[in-house]
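Below is one structure; the comments refer to it alone.
Shown here: the complex without one of its protein chains, the others still in place.
And now, chain A:
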Amino acid sequence: MTTTVRARMRPSTASQRLHDLSRPQLPTSAIAGRSLLYAILIVLAMIYIAPFLVQVATSFKTDVEAATNPISLLPQTWSTAAYERLFLNSDFPIWFQNSAIVTVFVTLGRVFFNSLAGYALARLHFRGRNVIFALLIAVMSVPGVVLLIPKFLVINQLGIYDTYVAMIVPLLTDAAGVFIMKNFFESIPASVEEQARIDGAGNFRVFWSIVLPMARPALVTIIILSFQGSWNELSHFIVATQSPELTTLTKGVASLASGQLSQGTQYPLKLAAAAIMTIPVAVMFFIFQKRIMNTTDGSVKE
């Protein structure tokens, strides 16, 4: 049955095929698939973006309007009361400054130490390397939140409680970052380094001037994760500090969210605070965006 049908249809399909070959065009199913893809993507993107638009819009509303009309993206009466109160009448600027100090030091420290250790674990052959790596994996599985009490104990014991040192140094530990760098160094061909070694470059020289520039995509990942991680860190600051002068944005805004619920909702104020604390990480993200999205550009292709 099928063979006869196919045989009868052959002439027309053959000419059709010839026609397709001479002028390539997308079949309708591909066009439908393409439209569906874009439709899915656009709906998903709207779901991901809408909350932030609502957030910014609400931060410019009055308390009453935020409650009565929570969804509109244009305030009926524009109000900057929330922002005035944050900047002129609260500790918000101090929180911001503390977050900035901690973030800068933690990010610089992590980039250096992570890549150094990651390179050693990926490329340098030395006794104990596997033990260190196994310990690193073990340490990686130690959840940060489990460390709340331990961190407090050691910070207390060292006498650095309620200082910048206590806020910054413990955050330099980043086993996951070492892991990322190690994975990256293993994924790039060793041939370039071997060449440099043959030319007589030492281990640190090879690392600093050959490997590190090649590792730019992974370093960007580390910078982003560290910046984001330390800017957004909350639990560590809860256990490391208590004085208002050392309060960071996360700790301050959290107290705003939980503490003042009883005095009316004050959503514009809280959302304004949350929006401002998002700006630095957003800016950082947009600066590095291109590099994040094109991870393999410029490296050696096999």
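Brief remarks follow.
Following the convention adopted for this analysis, contacts are C-beta pairs under 8 Å (C-beta built on N, C-alpha and C of every residue); 3 or more make two chains touch, one makes a residue touch a chain; residues count from 1.
Please note the rule applied: contacts and distances are computed from a predicted model.
Its record in UniProt calls the unshown chain "Sugar ABC transporter permease", which is the match among "Polyketide cyclase/dehydrase/lipid transport protein", "ATPase", "Sugar ABC transporter permease" or "Uracil phosphoribosyltransferase".
For the chain missing from the display, the contacting residue among A:Leu74, A:Leu88 or A:Ile198 is A:Ile198, taking the whole complex into account.
The omitted chain makes contact with chain A at the following residues, 37-38, 40-41, 44-45, 48-49, 51-52, 54-55, 58, 66-68, 70-71, 113-114, 116-117, 119-121, 124-129, 132, 135-136, 139, 141-154, 157, 169-170, 172-173, 175-176, 178, 187, 194, 197-198, 200, 202-204, 207, 217, 224, 228, 231-232, 234-235, 238-239, 249-250, 253-254, 256-258, 265, 267, 270-271, 273-275, 277-278, 281-282, 284-286, 289-290, 292-293, 295-296, 302.
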